[in-house]
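Removed from the display is one protein chain of the complex; every other protein chain stays in position.
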Amino acid sequence: MEQTEYDYLKKIAPEPGNLIKGLQAIQAREGYVSDDDIRAAATYFSLAEVEVEGVLSFYAQFKRNPPGKYRICVCDGTACHIKGSALILDWVSTELGIKAGETDAKKLFSLETVACLGCCSLAPVMSINGKVFGNLDRKATVKILKEHRKK
Amino acid sequence: MMVSDKIKKIKVGTASCGIAAGADEVLELLRQYVGDITIEEVGCVGHCYAEPLVDVETVDGTVISFQHVPSTVAGVENVLGLGDRGRFTIPAGRRNKELHKVIGLAGKICPTSFEQYVENGGYDGLKKALSMIPQAVIDEVRKSGLRGRGGGGFPTGTKWGFMAAKQAEQKVLICNADEGDPGAFMDRSLMESVPHQLLEGMLIGAYATGATKLFIYCRAEYPLAIKHLSIAIDQIYEKRLNVIAGLELEIVIKEGAGAFVCGEETALIHSLEGKRGTPRFRPPFPTDSGWQDYPTMINNVETLANIPLIVREGGEMFASVGTEGSKGTKLFALAGDLRCPGLVEVPMGITLAEIVFDIGGANPAEVKAVQTGGPSGGCIPVDKFDTPVDYDSLKSLGAIMGSGGMIVIGKQRCMVETARYFLDFTHRESCGKCTFCRVGTKRMFETLERITAGEGVPEDLDFLEEMGNKVRSGSLCGLGQTAPNPVLVTLRYFRSEYESHVREKQCGALVCNALTDVLLDQEKCIKCKLCIKNCPVNAVSEDFVIDNTLCVRCDTCIEICPKKTIYRVKKGEGYYRGQN
Partner (left out) sequence: MDKINFILDGKAVSAQPGQTILDVAKNSDISIPTLCHNQKISRTTSCFVCVVKDVKSGRFLPSCSACPVPGQEIDSSSDEVKNMRRTALELLLSEHTGDCEAPCTIACPAHARVEEYVRAGRKGDFLECLKIVKERIPLPMSIGRVCPRFCEKDCRKNVTGEPVAINDFKRLAADLYYETYLEELPPLIDKQVAIVGAGPAGLATAYFLRRNGIASVVYDQMPQPGGMLRYGIPEYRLPKAILDKELAHFNKIGIKFECSRKLGADLSLKELKQKFGAVAVTIGCWQPGSMRCEGEELAVQGIEWLEKIALNNWQGENPGRVIVVGGGNTAMDCLRTAIRLGSPDVNCFYRRTEAEMPAEGIEIQEAHEEGVKFNLLTAPVGLRRENGHIVMTCQKMELGEPDASGRRRPNPVPGSEYDVEADLVIAAIGQKTRATADLRATKWGDIDVDQETYHLEDNVFAAGDCVTGAATVVEGVAGGRKIALGIVDFLTGSKHQQEKVINVSRGHWSSLVPDDLVYLRNDVSHESRVKMDFIPLAERCSTFSEVTHTLSEEFMRKEGERCLECSCTAKADCKLKSISEEYGASPEAIVGEKVKSGYDNRHPTIIRDRMKCIKCGICVKICKEVINRNLLSQKQRGFVTSVGTAFGEPLPDSCRECGACIEECPVGALDWKIK
């Protein structure tokens, strides 16, 4: 392990209880958690590698593969679901040619569904890199994607 | 640009839902044109349906609100010129039925302004509490009749009493802000809009129970809430408000990492300890042995946010609102098929009809049911809407109060599909430890998948009922114990929908893809070819016939057709290749 590479972890106390925080810090920098990151976290928090992997794989937040430049989260919360989030997902999927859980070949977009973004009153919604877009219909969805593609 | 000289101050709602509706852009434009007029960012008043909302305070003290403010120069000009367009007034239904207590300051003050909070009575509760002995504070909470707002409904005062009685070198207070119920956003709103109110509640709780380590376990999907809380905590440290009875309290925000089961006390504690969020058998209860084996008390955001009011105004005042068994007010996140979705605060005991129709503006003729309690709750049919909203009445219907998510379900929705949706959620969110939950919910989900795919058999309904009851009684934690509710309740109130799926292989609501066809009405068609161009699977022929053999029911054509000539019909009523 390159000691310098993970210097930013030093802001977090190296106790096992802070593992999730540490992993969040890693993911915030890299967008995902690699095998090497797991090894580094295990060393830093004095845990077995398999424990780190066990914790990490339990939580939906952690990604094991690099995401695209734009991380699209289609909300499938209850309100969004009854307002047709399955169709939104369909449309995004068709437009980008990737399924939920995938990243496109150019590493521009990655697509996933999330349980709830807490913007139920604007259902159906999706977020791109954390920015929420609400009251989606097909036209709006496609337009948002096209704008991001152009950027 | 014409800026009215009557304007004293402008407030823009920039909670998550406001931002999602474009409040940031509006704010930016306003800043360009207002000159030296003060602009404040405020939280959420709950009128999500009207976002972005801009309040203009005039020199004569009146407030003019604008709704749906477009992020255009013209839009901003209308606001700054106090134009007539987009004026917002609170609908009468809401004004009459709501009772703003816990969100009284939300949307009125700047969330990150310590001063504004204090100006509006903030930290008076803490001050008063510190002047009392801890037991007196607990008694006040007990007197208020406050019950846990996270869903369980356990009397808060009693819990505090347990905790206070524990002797330990360290005690821990956790605020459960892992609002995992998809379709609920009460806690998010509170944390984003009035973070200090929550913190004040926590400090009072710490004083009353002797806790010295304070955690806020907040879901990572709420970045703005975390930001506001962090700022507020810094302010508290700065003002030394965290020094209580000579002890310096530590307040730590921990971000959840996306696991619904972590709403469960013991799972949450495991997660805080950096472990997999699996619940464990109770007893021992967390108040005996919790975080790192210390006595630990867990309260929900809304519960804690009520505390400053209770202490400030007295428990009796709080208890004067509500019903015999459910005191005070309750926040609900209203969403779904209604005109005015948003956050509402109502006195306990109000009826579902009042919330859904009067406040939410839903059309009684178009509503089928309301789902309370999220994936753990149940769909209450419209004919039971005269039920008062309190812990016990909802339970008697097979639903639960839950944390306050309330999704209105219109007549155009399929209840079987809705039940399938909830089981899809819960079976994936199961921590995977206990047999009944891990495998039982999966088998129930598979059965519902089969039914909505038109492959169900009548025996499936018996299986769902039997397995549902067993999962309910054979699960360790609340997730498994309540996961079958959406199925059991819909089987109870909407059995005919299940029957038609398994017997006639029809979905009356035309929602289940496998049980519907798509038809283009040739007579009304204007031959614009938009459907042909946009169909992802080329299912629309050159002569405007939709081949249901190819169609994947993505609704693209239905959405895109300018004349609405394409719609879903019953299975068998659409065209299939090889037919005449």
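Going in written order, the chains are labelled A and B, and every chain counts its residues from 1.
Here is the rule we go by: a contact is a pair of C-beta atoms (placed from the backbone, for glycine too) under 8 Å apart; a residue touches a chain by one contact, two chains touch by 3 or more.
In this text the structure is predicted, and so the values were computed from the model without any measurement.
The absent chain, not drawn in this view, touches the displayed chains A, B throughout the complex. Note on the undisplayed chain: of the listed residues B:276, B:368 or B:505, the one touching it is B:276. When you scan B:251, B:434, B:487 or B:551 for touch with the missing chain, the hit is B:434. The missing chain lies against chain A, touching residues 35, 38, 48-51, 53-54, 57-58.
Along chain B, the points of touch with the absent chain fall at residues 259, 261, 276, 280-281, 283, 427-436, 438-443, 446, 467, 470, 473-476.
The criterion applied here is as follows: only the chains that are shown with their structure count from here on.
Chain contact summary for the complex, chain A toward chain B: residues 15-21, 23-24, 45, 54-55, 58-62, 76-79, 81-84, 87, 90-91, 94, 114-123, 125, 130-135, 137-139. By the touch rule above, chain B contacts chain A in their complex via residues 16-17, 19-21, 48-49, 51, 179-185, 188, 220-223, 254-260, 271-277, 292, 333-337, 341-343, 371, 374-375, 405, 407, 409-410, 413, 418, 421-422, 425, 429, 431, 536, 552, 554-556, 559-560.
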